[in-house]
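The complex appears here without one of its protein chains, the remainder shown in place.
What follows is chain A.
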């Protein structure tokens, strides 16, 4: 472990990994709750356009990615509400626009190559510079602060948008706030795992934690723990075995998910055996928490 810390670039990489492991599962819990698990993916693609813009104009790609991803998130939220496009179609529009814009702009950048593109698509944590770390750190603090202040309202919003309205909550503001926070989280995680795998760190730890928990709070806590273990463990493994760090982190998270499914299954079986009378089984399948669009019967 000490060997790891000898290198300046590894110290920065580990710090970035800690921030990513900490922040992504927290926002991911809200996104999964809201059934917007792929939002991070869509924003990731848009962030690529931002990165390319940064390279083209010789400004910090992380900074331009933050700006473009934020605008993309707001745009997507507006498309979702205004045009009655379903969430997944709005996301798809974003996916393609973002990736095409990114590839186009990087092609225009003198000196940028496929290697540059690849480093942002799949992450290159070892090239994280000091300025990157500062930006990522500030963003991480910002994201956690937003979630601490608005967490209760976001919980209600993600649980049931209609109930949130009936509580008088500013639904549109909160929706955009969540999308923008997700966008900034994508930018935080982008350098570590790359825009194509950013969403994995938001979703996979949450999916794993769900298997083991019956409460929202515990799910979030466990997801953070799993996120930290995956990002630090993956990075260390990648260092010693000379593997791609981003992919190693994501695969480690997926391995934890598989383990959680097994452990969760055993746990449920044990609980069921302890409960004498079987509970009314709830119909499987996703609970519909989005506003119902029936004609008000």
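Going forward, a contact is a pair of C-beta atoms (placed from the backbone, for glycine too) under 8 Å apart; a residue touches a chain by one contact, two chains touch by 3 or more; residues count from 1.
Assume contacts and distances are computed from a predicted model.
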Subject >> Hidden subunit of the complex - UniProt protein name among "Metal ABC transporter ATP-binding protein", "Xanthine dehydrogenase family protein subunit M", "STAS domain-containing protein" or "Transcriptional regulator, AsnC family" >> reply: "Metal ABC transporter ATP-binding protein"
Subject >> Contact residue for the chain not shown (choose from A:5, A:100 or A:166) >> reply: A:166
Original post:
In terms of residues, what is the contact footprint of the unshown chain on chain A?
Top reply: 29, 32-35, 148-150, 152-153, 155-156, 158-160, 162-163, 165-169, 206, 210, 213-217, 219, 279-280, 282-283, 286-289, 291-292, 294-297
